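Heads up, one of the protein chains got dropped from this complex, but the rest are sitting where they should.
On to chain A.
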Amino acid sequence: MRYAKNFLYIVGLPALLLIGWVLWSAQSTSFFVPTWEQMTNAFSTTWTWSRMTTDVFPSVGRLIAGIIVSIILGIVVGLLVGSFRWLRQLMEPTMEFFRAVPPVVLIPVFMLLIGIGDDMKIAVIVLGAVWPILLNTVEGVRSMDEVLSDTSHTYRISGVARIRYLILPSAMPQIMAGIRQSLSIALILMVISEMFASSAGLGYTIIQFQRSFAIPEMWSGIVVLGLIGVIMSFIFQIVERKVLAWYHGQREMENAG
C-alpha cells in the first residue's frame, strides 16, 4: 500500500503532464509544436541503436569522464587549498578569476591548444563542473569540528590517515552538495562542447536537427537529454544516501531530540 502510494507520487505529475501534452499537441497546427504522433514517430525513427552508438554513448562517455575528472580534481585541490591557509591566500584571487570566466568562451582557445577531439570536450566540461566541488570541498575542510580535530591529534592520527579517516568524511556532506551542483553544469557543457567543430554527439545531433528545422526530431533529442539528467540525478541520490547515511541519521536524531 505504501509503495503504491509512493509510486503514484513519483509518476503522478509526469503522467499528468504527458496526458496534457498529448491532448494539447493533438490539434496543433504550429510548425514548432509537433503532434504527439509525429513526436513518437520521430523518437523511434531517430534514436535507433546505431544512433545511440555513434552519438549518444560517446557523449555520455565524455560526460562521465568529465564528471569523474571534476570530482577527483575538485576534491584533491579542495583538500589542499582547504588545509593550508597560505595556499588559500595564494590561490583565492586566481580561482575567483577562472571561476568567473564562462567555459564556453574558452572553447576556441582550447581548440587551438588541445585540438578538437574528446580531450577538448572533456576539458570544457571539467572547467565548468569542477568549481562547485572544489569550493565546497574547501568549505568542508575548513568547517572541521575543532574537538574532533583535537581528538585526532591526541591519538596521533596524522598525514594520510588524517585525510582518510577525518578530513574526507567530515567534508563529505559539503562535497556531495558540490557534486550535485556539478552534475547539471556538466550536462549543459556536454551539449555546448559539441557545438563547435564537431561531427557527432548528442548535442551536435540536436543542434543539427534545429538548424535543419527537423522540429520533432529536435524535441525528441531534448527529451533524451532530459532523461539522461533524470538518470544521473537518480544514481546520485542512491550514492549519496549510501555515502552520507551517517549524516542523515545524525540529523534525524538531532531533529527528533
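In this section, a residue touches a chain if its C-beta (ideal position, glycine included) is under 8 Å from a C-beta of that chain, and two chains touch if they have at least 3 such contacts; residues count from 1.
Criterion: contacts and distances are computed from a predicted model.
*Asks:* What does the UniProt entry say the missing chain is called, choosing from "NADH-dependent phenylglyoxylate", "Sulfite reductase subunit A", "NitT/TauT family transport system ATP-binding protein" or "Cell division topological specificity factor"?
*Replies:* "NitT/TauT family transport system ATP-binding protein"
*Asks:* Pick out which of A:L112, A:L148 or A:V230 touches the chain that's been left out of the picture.
*Replies:* A:L148
*Asks:* For a quick check of understanding: of A:R156, A:R211 or A:K242, which residue touches the chain that isn't displayed?
*Replies:* A:R156
*Asks:* Using the document's contact rule, name the residues of chain A that touch the chain not shown here.
*Replies:* 145-148, 150-151, 153-157, 161, 165-166, 169-170, 172, 246-247, 249-250, 253-254
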